[in-house]
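Here's the structure, in structure tokens; my notes come after.
And now, chain A:
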Amino acid sequence: MTQPMLQVKDLHAFYGKSHVLRGVNMEIMPGEVIALLGRNGVGRSTTAKAIMGEVAPKGEILFKGQPIAGLESHKIARMGLGYVPESRDIFPTMTVRQNLVLGVKDMKNPGKYNIEQMLDMFPNLRARADNPAGVLSGGEKQMLTMCRTLMGDPELIIIDEPTEGLAPMIVQQIGDTIAEIAKTGVAILLVEQKLSIALRIANRVYVMGHGEIVYGGTPEDFATRDDVRKEWLEV
Partner candidate 1 sequence: MTAPALSLKNLCKSFGPAKIINDVTLDIAKGERHAIIGPNGAGKSTLFNLISGLYTPTSGTVSLNGTLISGVPPFEINRMGLSRSFQVSNIFANMTVRENVRCGVLHSMGQGYAFWKSVTASKAVQERTYEILEHCALVDKANLPAALLPYADQRALEIAITIAGGAEVILLDEPTAGMSHSETDRAVDLIRRSTEGKTLVIVEHDMGVIFDLADRISVLVYGEIIASAPPSQIRGDAKVREAYLGDEALPEETV
Partner candidate 2 sequence: DDIKFAFIDPLSGPMGPSGEAGYTSFLLAAEHINNNGGVNGDNIVVTGYDNKVNPKESLVQLQKAIDDGARFILQGNGSSVAAAIIDAVNKHNQRNPGDEVVFFNYAAVTPDFTNDGCSFWHFRFDAHADMKMAAITDYIKNQDDIKKVYLIGQDYIFGQAVAAAAESQLTEKRPDIEIVGNELHPLAKVKDFTPYIQKIISSGADAVITGNWGADMSLLMKAAAESGSNIPYFTFYGGSLGAVSALGEGAIDRLYQVTEGITNLEASDEQYALIEEYKTRFPEYDYYYHRAFNTLNAFKAAAEKAGSADPIPVAFALEGLEIPEAYGTLTVRAEDHQAQQNLYISTVAKVDGESVKYGVDNIELGWKLLDGGKIDASAAEQPTTCKMERPAKP
């Protein structure tokens, strides 16, 4: 049996006094696309942040078998974990190109992507390649963040709400892109609200409620589980 890419065991996390994650368990195999669903505020973003070391985690997190809980973010990133945060966090004063350059961890061994490929993938970005990223529109920023993370050649990418605030057309395009990336063998943990994309591209679905994973299964199975949907996803 192959080793899981990422294993999360009994993960807890806190914001001040509030106990947000209450024992999250999940597993991602190499090359898998996992959708993490749930209502607003159940702790999906927090899960991502805890894995990436931005929120102090309590519990066990193994990446390729090695414990990463509590490590500094840059060490986690260097092990091959990419992260596209909800807030996008492009570097506004730098040009699109410079943003992309910063995605590369080590100039001596660049990853399998280069800037030109990225710009080919998104013509919008090419048109703005030498503009400061701060003036990009919301959708352009989202594309840029994903490309920037890819430049670091990660083995697993955690993408938090990539389609928020995007025009319907772009939403589809982003969905396709993610599927495309997944085909190159990169595992993806997709935190989403829009079921349609999530179900279209995911191999497996987790549903989160009150800081715990309340369901895990294939999209096909999930499609049959109206109970889960009613209880944990709909208002």
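Everything that follows uses one rule, which is that a contact is a pair of C-beta atoms (placed from the backbone, for glycine too) under 8 Å apart; a residue touches a chain by one contact, two chains touch by 3 or more; residues count from 1.
Inclusion criterion for the candidates: all candidates are chains of the complex that A comes from, given by their letters.
Since the structure is predicted, the reported quantities are computational estimates derived from the model, not experimental observations.
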Identity of the candidate that touches chain A (this complex; choices 1 or 2): 1
Touch list for chain A against partner candidate 1, complex: 37, 39-41, 124, 128, 131, 135-140, 142, 164-172, 193-196, 233-235
